[in-house]
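This part shows chain A:
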Amino acid sequence: MNKYLFYPGCSMQKNASSYLDSLMAIRADLGIGLEEIEDWNCCGATEYWSVHQLKAHALVGRNLALAEKQTNGTNTVVAGCSACYLNLAKTANYMKDDKVLRDRIEDALAAGGLHYTPGSLEIRHLLDIVYNDVGLETIKSKVVRPLTGLRIAPYYGCMIVRPDKDNRYGNPEYPMALDYLLEALGAKVIDFPQKTHCCSGHMTQISPDVAYELMHRLISGADRYEADMMVTLCPMCQLNLDAYQGDMNDYMGTDYQMPCLYFTQLIGLAFGYAPAELGIGKEFVDARPALAKIGVEVPEDVEVQKRKPRRRKKEEGLPMPRMGEEDGR
Partner candidate 1 sequence: MSKEQNQPQNDKERVGVYICHCGSNIAGVVDVEDVAVWAKEELADEGVVVSRDYKFMCSSLGQEMIENDIKEQGLTRVVVAACSPHLHEQTFRTACGRAGLNPYLSELVSIREQVSWVTTDKQMATEKAKAMVAGGVERVIENEPLEPLRVPIHPATLVVGGGIAGIQAALEIADAGNQVYLVEREPSIGGHMAQFDKTFPTLDCAACILTPRMVSVGEHPNIELLTWSEVERVDGYVGNFSVTVRKRPRYIDVDLCTGCGICWEKCPKKVIDEVFEEGIGYRTAVYTPFPQAVPKYPVIDAETCIYFQNGKCRACEKLCPTGAIKFDQEEEILLLDVGNIIIATGFETFDARRIPEYGYGRLANVFTSVEFERMCNAAGPTEGEIVLRDGVTKPESVGIVHCVGSRDRNYNNYCSVICCMSSLKFAHLVKERTGAEVYNFYIDMRTAYKDYDEFYQRVMEEGVLFVRGRVAEITDATRNPGEEGKLVIQVEDTLAGRQRRIPVDMAVLAVGLQPRSDTKELTKKFGISCSAAGWITEKHPKLDPVATMTEGIFIAGAVQGPKDIPTSVAQGAAAAARVLSRISMGEISLEPVRATVDEAKCSGCRICNNLCPFNAIIFHEDRMVTEINHALCQGCGTCVAACPAGAISGTGFSNEQIMAQIDGLLAFSFPQNGDLVEMVPV
Partner candidate 2 sequence: MMSEQFEPVIIGFTCNWCSYRAADMAGTARIKYPPNVRLIRLMCSGRLDPTFVLKALSRGADGVLITGCHPGECHYLEQNYKALRRYRLLKRTIAQLGIEPDRVKLVWASAAEGVQLAREITTFVEEIRELGPLHWPTSMARPQAEQSVVLEEVAA
């Protein structure tokens, strides 16, 4: 049992509750213990950082101080949301290197009777934990219901690979961790070139036409490769691609129906949990028709689409370069 301190973040508690529910459902199977940080506060997302950087740092510093107090056999903090993860990690790192910033945050924390020792915590994203600590072998061993035949576009979002100096997910330009993870669940993962391109973040609020263009690139890309759904690991990405897909369709004059789920939900399905337990069905673009294609239980009111038969391409012409062992599979 690997123990971690858990920072859920505001999104996981509200609009991304299915992310949290599915994580809670599978954590025992994955063998990870998640101890929520007592009295944690918002990480500042992107809004507060654009208003006042120092105050935002202090805001995050409070979370770090609380986590440090709570370390009990572990000093790793796990966040499921990419923005929470990056904010926590950035502050923790800058406090190590920048003396001026460290002193000012210390002053702010002291005013609240708190203190954080730079370097005492390690901040990691949930995908990092699942891929590197739990490992594909463990996950494969727990799969009871392989997702065979489901075509998935793995979408990492921009944040977890920027920066990624330790190559935790593979090459930061073209990570493969989520791809391999979904393959371990039995799914067919398409080669999705926009896997780390921007989902538009908060541009949906500020500049919707830019946002729709960016979302359109992602969704049309997944559609071109005949993906049944997109899978992501960040509540912001999921919100944009899912909740705003309708508006995007109106704006661009398209009619995509590309569901977007969290990777924890897919793991839960493969581990045999019912869709309702994993929060499936709550999304704006219903994922259940896509899941019905592979025989996942479908409630009465949902229409089952027939699968298009796919023709196998014949091998002809010049041989392709070999891509085998070097990828680290």
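Selection rule: all candidates are chains of the complex that A comes from, given by their letters.
One rule holds in what follows: a contact is a pair of C-beta atoms (placed from the backbone, for glycine too) under 8 Å apart; a residue touches a chain by one contact, two chains touch by 3 or more; residues count from 1.
A quick note: this is a predicted structure, and the numbers were derived from the prediction, not measured.
Student: Sticking to the defined contact criterion, which numbered candidate from 1 or 2 is in contact with chain A in this complex?
Tutor: The single touching candidate among 1 or 2 is 1.
Student: Going by the contact rule set out above, which residues of chain A touch candidate 1 in the complex?
Tutor: Chain A reaches candidate 1 through residues 171, 173-174, 191, 193-194, 217, 221, 224, 316-323, 326.
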